[in-house]
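For this depiction, one protein chain was excluded, whereas all remaining protein chains were kept in their positions.
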Amino acid sequence: MRRLDELVAPVVLVVAAALLGSLASISNQTYFTDTLVKVSIVVALYVFIGNSGVLSFGHISFVALGAWTAGVLTVPPSEKPAIMPNLAEFLLHRHVGNVTSLALAAVVGGIAAFVVGIPLMRLSGLAAGIATFAVLEITYNLLQYEERIGPGLNAFSSVPETTGLRQAAIGAVVCIVVAFVYARSRFGRLLRATREDDAAARAVGASVYRQRLIAFTVSGLLAGLAGGLYVHLLPVNVNSVHLDLTFLTLAMLVVGGSGSLLGAVVGTLAVSAIDSWLAVAENGTSVFGLNLDLPAGTAEIVVGVMMAAVLILRPSGLTGGRELRLRGRIAWRGSASRAPA
Amino acid sequence: MTLAILNIDWQTLADGLALGAIYALMAVGIGLVFGVLRLVNFAYGQLVMAGAFALALASQWGWPVWAGIVLCFAVVLALSVAMEHLVFRPLRGHSPAVMLVATFAVAFLLQSIALLWFGSLGKIATSLASLNRPWTLSGVDIRKITIVAVIVAALCLLLLHLLLERTEVGLHMRAASMDFSTSRMLGVRANRVISFAVLISGALAAVVAVMLTVQTPLVTPDFALRDTIVVLAGVVVGGLNRPIPATLGGFTIGFATGVLGGALPTNQSQYLPTFVFVAVILVLLVRPRGLFDFSRSVERV
Partner (left out) sequence: MTLTVGNLDVRYGGVHAVRDLSFTVAPGEIVGLIGPNGAGKSSTLHAIMGLAPASGSVRLGDRELLGLRPEDVARSGIALVPEGRRIYAELTVEENLRLGLAGRRSRAAVDLDPVYELFPIVREFRARQAGALSGGQQQQLAIARALVAEPDVLLLDEPSLGLAPSVVDVVFAALEAIKGRGFAVLLVEQRAQRTVAASNRSHVLGGGALQLTLGPGDAGDTEKLVAAYLS
């Protein structure tokens, strides 16, 4: 593990964001916490999309399943009948602690990704994009109406709000470390080799399918964990883990550059900063003495323009798919700069 | 009067036909652009949404019906052309996946703009509401719009067929969607063919906007979003690359959703999207070129 420095920059950024957040007012702290949870989600996306070069619209499914798992298991049993009247018997009295719920969320996310990946990892390109989108829609549809396993259309209220700055930061760092270790492992390197050159990878005996399935599972695991963190942050409902979140997290990955871990983190922080600032501005704020009162919805428009502009003008993202390395001096190491292909 | 076995009444069947017809038009609109650009336009539904808002505004201003429809076409066509020049052309040659994400971004952008302008409550398009009244045919009540939708869709498809089969630009479009680079070497002007496909696709979106607003007069920023997702599924199931399979796919999924949605009890019909998308995944795995594409070319989606 010589290239530990590729791990340093993303972790430093996350810690810096957390420290900055701890200085902010209580009301603004939520933005930082939310951003750190999104770092986990986007890093999960990166593990699959970044290493395989295959598109996925389906990852928010695993975030949703993680949120459902952690949520159902941590709502106080006395309040379960109120928000989840049709909950299945075996879930009604189960209750676990914060950390256990997060671990279980990760496990459920990982298992779901593995099961879904068995058929889907045979696809690539457009077919993969559409099939993973179908997974998102199926999950959305089932969680919406399957009231035996969750609140259906209701929100997960009364889940203990244990995801503060500290837990969100720890979660993000865990995701980054896992992503780093995976990318540096034999599996990660083989998968990236298949991204560069399918034929060459087959020639050295790498099974594209198996490598993609491993990446998908790892990435589902992290997405599940992120979902657990998310439900402990705010009352998640089925619409908060659907198209909007899919769009926002993909935008973050694309803007940062899907080819690198650093890109995933930088993209999340950059888009979140703009998004949060605009969200504040929508409620009226003053900048350099100027009163600014942007109409509601400006943030989405700006993020949309950013994402489209980056895709059209610079498909490799802001960081161009490079990892920042510290070796005596700061050097940009060119790796393959490619958008999800 | 009912079809006793399936517990489907004629009204439901007619609604299914109408929905199938509208979805078929959307499917062709998406398929035409895919043919020449290899681009799945996720933002197609937002074109319909824009047209629907145009109709709503026109009826709010008290414009006559024909003026509203003209405005609808103008808005949708202008937006299509803008999309082509600002998004599609710069994206040409990128991988299909990048283009899909990019149009996904455009879809969200347009929806956010609509949210900003019109708010989440939306506006009501009332000028064609009279088409919702029923005609009574031998004891069966059928809303006029279902008949209008089927006739309009059939006419549009017929016109499109004639255009593709009988005109020079139609031949060029077909050739370009089979082998773009060879057609350019023969002198087929790429930009002209693309612009043409985008315009026809836009015109179809405008037609769809008119018919959907009759059925759903309340126009919100997410108008036609669910429909687009379902149609995309249908187009993939039918076969993305060719107009006829795409049309069949769109029609089938619209008809099935319409009929099953009307005939099944709610506790079953609410899971319809799950069945639809499981079917999409199965088709992608088993027949990547689509159920209705029987051509021999080897190209995959």
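General observations
The letters A and B name the chains in turn, as written, and every chain counts its residues from 1.
Rule of thumb we're sticking to: a residue touches a chain if its C-beta (ideal position, glycine included) is under 8 Å from a C-beta of that chain, and two chains touch if they have at least 3 such contacts.
Computed from a predicted structure; not experimentally measured.
Considering the intact complex, the chain excluded from display touches B. Set against the missing chain, the residues B:89, B:144, B:161 or B:174 yield one that touches it, B:174. Residue in contact with the omitted chain (choice from B:59, B:183 or B:274): B:183.
Residues of chain B in touch with the missing chain: 168, 171-172, 174-175, 178-179, 181-190, 295-297.
Everything below uses one rule, namely that only the chains that are shown with their structure count from here on.
Touching chain B in their complex are the following residues of chain A: 54-55, 57, 119-120, 122-123, 125-131, 133-135, 137-138, 140-142, 144-145, 243, 247, 250-251, 254, 295-298, 300-301, 304-305, 307-308, 311-313, 315, 339-341.
Chain B makes touch with chain A in their complex at residues 40, 87, 90-91, 94-98, 100-102, 104-106, 108-109, 111-113, 115-116, 229, 232-233, 236, 270-271, 273-274, 277-278, 280-281, 284-285, 288, 300-301.
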